[in-house]
Structure formats: structure tokens, C-alpha cells
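One protein chain is absent from this view; the other protein chains keep their places.
A and B are the chain letters, set down in written order, and residue numbers restart from 1 in every chain.
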């Protein structure tokens, strides 16, 4: 009963914790995010900001020692995935939500050909018509510029990084999922291969009518393909809005710092400035107050005690005390 | 100053089930790294960038051609002497995780080369200790915090700075940075690049920078030279800004076209062309190496190999095409 439509996704107040020697620590703290049907959404942020954790939550696939401790993930046609269990959940993965894992280049089984792995996937989802599945896979691979037959007969080590990434995308789409999550699809690929993969992602997205989520630490990648962009920091979505707007007029101090730290091909290269400090890890995320304050040039007294709640400004959502009110420079100086 | 002339390297591959074949990683590369200068090599994966960096750092042998360090040709020397010369070139690995020994503290890691250095210079142990702190301060980290720690207790950015400090223990003249920031957090990358730039200015060390992110080459040195390498051949070479703003070789143009445009901040350049076919070492190498993927190839391209022409801004192509591919600043 797979329906052919691009589903919308509403993540609300999602909290995911990981068990560590010092107790359960939140990797996501009350995250809210909406993916509009038929769009490509990007999540950017530094290592450890919780991008992969959020992506995994869309399939309720956070692995122990992690667990979803609160909130909901509503997917059209599926309901709240946080509440799904057992067989329903297993069927949803693959059938409705396709996932391309981080480092997909290495996530294939080295001992089995791609074709064998495809058949395993088909069997575990009770696909009756396996030959049709193979045909569909060959067509998809062909669509991505590969010789489908040859690729299905190959082992992982016989494929280049870009080819493996395409195989990952094929495996995510072959069961006709309409929500696709790609975690770092181009990391470790060179520029031309990256451009090719991004083109394929865009084309396949359009042709099949998908809702796509791309996780990346490379703002350029997100800028190239996404319609809307969410910026994560310390387990929170600190800014979210249409890509052009977020990049063109970033409002959260972190987004601004991140964009300014990118050396660019055009313009005055001297304008690139490094963001001071370094990203927090699970153990060093402050328990109260704004998580970004240690690196923030606009820090105020209130930032130390109150975690800023996301607030809507038109199409944009920003979580920062300094946005929407005049910056009081005197206060700021005291606390820098 | 280091120069290379006609450096070639072929990896002989024993035949396996895939039908192993020799890979010509470098096909006669000429380059010159001035004292305090910045030279960048860009190209796709597998074009020979790492091989070149390792040869310049003395970690890999070359088949033919010559490398001259400060006027001394390397090929005539005995192993020991050659190693001593190559010590002046230090490689900064791509992966700051495997570049530091996980079982040794940063103090132990820095102490070993410094103790050796102290002996060579006839300095005391205290000098070595002092120097370790000096170098860590120079690369922008707090010695008191870092020295007693193990690598796993440091962030990626700090680790890469420690790696750079370790390279500086032997007072090198050239730092070879092979994709040195690609595994580091985005917000910390610029810091490392700024450090390399700063070392050029303060210590007058040259930097051989290997990357596929061309924009970072601008940051390391807009006064530098950019080499575009394809399948082991330099296909375009010139001042960094000139190659980026007026690329003439179709391959350079393809590389520049492939760089994502920061929409909202930049607009795409007028003519972006990215080859759809992937790089394949098995493609013919009788004529121009890029012929198979080139939109401008003619019959001549398939039978004859163009060589690098031109002095300041050179290229190896029979049909150079001036094209504007780089993004332009979006009007606010």
C-alpha cells in the first residue's frame, strides 16, 4: 500500500539522550523542524551538533546507548514514528523512508555483491517480485549514469567512492520510498564527483516527487541543492528558513560566523574570519542558558541563564535573544 | 627553494582478478617552491596530488626526473644524506587522528624530535622543554593544557595544530599540507589555514598546499602559484588569482564549475560545465589525457598530447577557451 506522494514531516520538541558514564546526556534538546512536502531540506552544523541523531530519529532508528526520550515525529501517511514498534517500524524503514547512511562509501557489505545485498533487502521487506526489484535497481543505477548490470555484480571494493554513494541512493529509493534522508552524501568525495552526486540527488528528487533531507557539514553543498536550510548547534536547531534567505541574511550569530568562516572564490578573501572557540561535545554542552554563548559576540546577561526559544520571523525561525531586539553594546562588552 | 623537473612515478601493480595494471601517478611534473612561497596543487581524487606531496617530503621514491633542494640534486645522494635534506620538508597529514601516536602524550610526542634537535645543536634539555612550549604557543594552543594530554583528549583542530608544531620542531623550510583541513570541523578550518598563512609570514616557511577546495588556496596565499594536475600531468599553472579568475584549460574550468555556489551570497558564473563521465585511469592516454571528458576535443586532441606552454600563466591544451565560471558576488 505504498502511496505515491511526497510526505510532509513535523518534528516536535524532540529530545534524544545518550547514556554515558556520567548519566544520560541530551544530544537533541527539544528540537522542532518541519519538512514541507516535496522540498529538499538541508541540515548543517559542526561535528557533534546532532545532525545524524536527528536524521536517525526520523526513522525512530536511534541505537542504544541512545534513545528518544520525548517529543514526536509525525510523517504523513505513517503517523508518529516515535510510537511505531516492531514490524510496523521495520516496514516503514525502506518502504516509506529511505536512508543513505553517513559514510555510505563504507557501509556496503564487503563480502556480498551489490545485487545479493539488494535481494536481501527485498526479502526482508517481503517483496514478492524480486526480478522486478532487480529491474528497478538497474533502471535507477542507469538513471544515475552507471552500468546497472555491472554494478549489481560488483563487490564494494570494485566501486569508487562516487559509485558507492550512488549505490547507497539506489538502495534507499528502490523500495519506492518518498521520504529520503541522506547523511553526508558527498563527504570525502572530490569536487567533480560531489557535483555529479548533487545533480543526481536534485534530478531524482524532482522526477520521483520526493521529500528529501540532506545532512551535511558543508554549507556549499546545502546551498547548492536545498530549498530550506536548518542550522544546528549543540543539539538545537538555531536557525531555519528558506536557503537563500538564511545564507543571504543570516540572523543567528552562529549562522553568521559560520558563513563568514568560509573562504570563497569570489570577493575579498581577507574578509573570511575564523569563528573563535570550538564546538561543544555532549559532555560540555551547557545545561542552562544559550549553548552558543561561549563563542557568541552578542552575548548578554540573559544568555547565561535562559535557553532562547525558537521564535518565528516570517518564514524564518531563529533561537537567539539578540534577534528581534536591539543589541545593547554596553551589556555585551561586560560579558565578552 | 625546492624545484622538481620531469618527476615521474609509476605504481606497478601485480595483476589480480580485476586485471591489475600499472598506474602512472606522475607523468613528468615540473614545479618550483620558492622560499616563503605558497604553491597549491588541485585536481580530482587519484590525479597524483598525494604522490607528489609524499615525494617532495621524501616519503616516496620517484622513477625519473630530479628534485633539487637548495641547489643540491637529490638523486646523486646516499640514503642518509638524502634523508637529512628531506628533513627540511615536513608533511602535515590529512588525518590528525592517525598522525599522532595514541599511546603517547603530546609532551612525549614533541620531546622526541626536540631532544634529537637539542643534541644536534648542542643545546640543553631545558632548551627542548622551552622550545616545546614556544612552538605550541606559536601554533595557538596553551602548552600547559595540551602537553600532559593524550591525543584523544584534544579536538580535531587542536590535534592538527599539534601536528604542525611537531613538524616545526625540525625548523623545516617547506610544509606539505595534504588536504590538511578536510577532516576538521568547518568553523575551525579557517583557523588552521590562517595559521599556515601566518607561518609563511612569520617564519618564512613555504607551503605546498594540496587540496580540491580551490577557495582555500586563495586564503593560504593570493600571491601563490596554482598548479592544476590531471592524471599525473600539470595541465594549467599560474598565479592563483589569475588561474581562478581566467581559467583557460577545460579541466580547470570543470573543477571551478563543480564548486558549489553559495546561493544567497553568490550567483553562479556564466558558464559552468561539469563532465558527466567519471575519471577512469583506463581511459586512453595516447592524446590529451582529458580528451575523453572534454567538450572541445578535436581529432588532434586524441592523437597528440599537448604540453604545458606559456611562462607566467601556462596551460596544456590545443583549444584553450576563455570562460567565466567562477561565481560572482550577489548584489545585496
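Basically, a contact is a pair of C-beta atoms (placed from the backbone, for glycine too) under 8 Å apart; a residue touches a chain by one contact, two chains touch by 3 or more.
FYI, contacts and distances are computed from a predicted model.
The listed options are "Peptide ABC transporter permease", "NifU family SUF system FeS assembly protein", "Cysteine desulfurase" or "Cytochrome b(C-terminal)/b6/petD", and the UniProt record of the chain not shown names that protein "Peptide ABC transporter permease". Taking the complete complex into account, the chain left out of view touches B. The hidden chain makes contact, of the residues B:166, B:189, B:237 or B:323, with B:166. The residue touching the chain not shown here, chosen from B:13, B:72, B:124 or B:298, is B:124.
Touching the missing chain, out of B:37, B:58, B:232 or B:327, is residue B:58.
By the touch rule set out above, subunit B reaches the unshown chain at residues 57-59, 83-84, 86-87, 90-91, 93, 95, 98-105, 107-109, 112-113, 116, 124, 126, 129-130, 132-133, 143-144, 147-148, 150, 152-153, 163, 166-167, 169-170.
Note that in this section only the chains that are shown with their structure count from here on.
Centre-to-centre, using mean CA coordinates, subunit A is 31 Å away from subunit B.
Against subunit B, the residues of subunit A that register as touching in their complex are 46-47, 145, 158, 160-163, 188-196, 198-199, 217-221, 223-224, 243-249, 257-259, 261-267, 269, 272-275, 278-279.
Residues 18, 44-45, 155-158, 182, 185-191, 193-194, 212-216, 218-219, 222, 244, 254-266, 274-279, 326-330 of subunit B are the ones touching subunit A in the complex.
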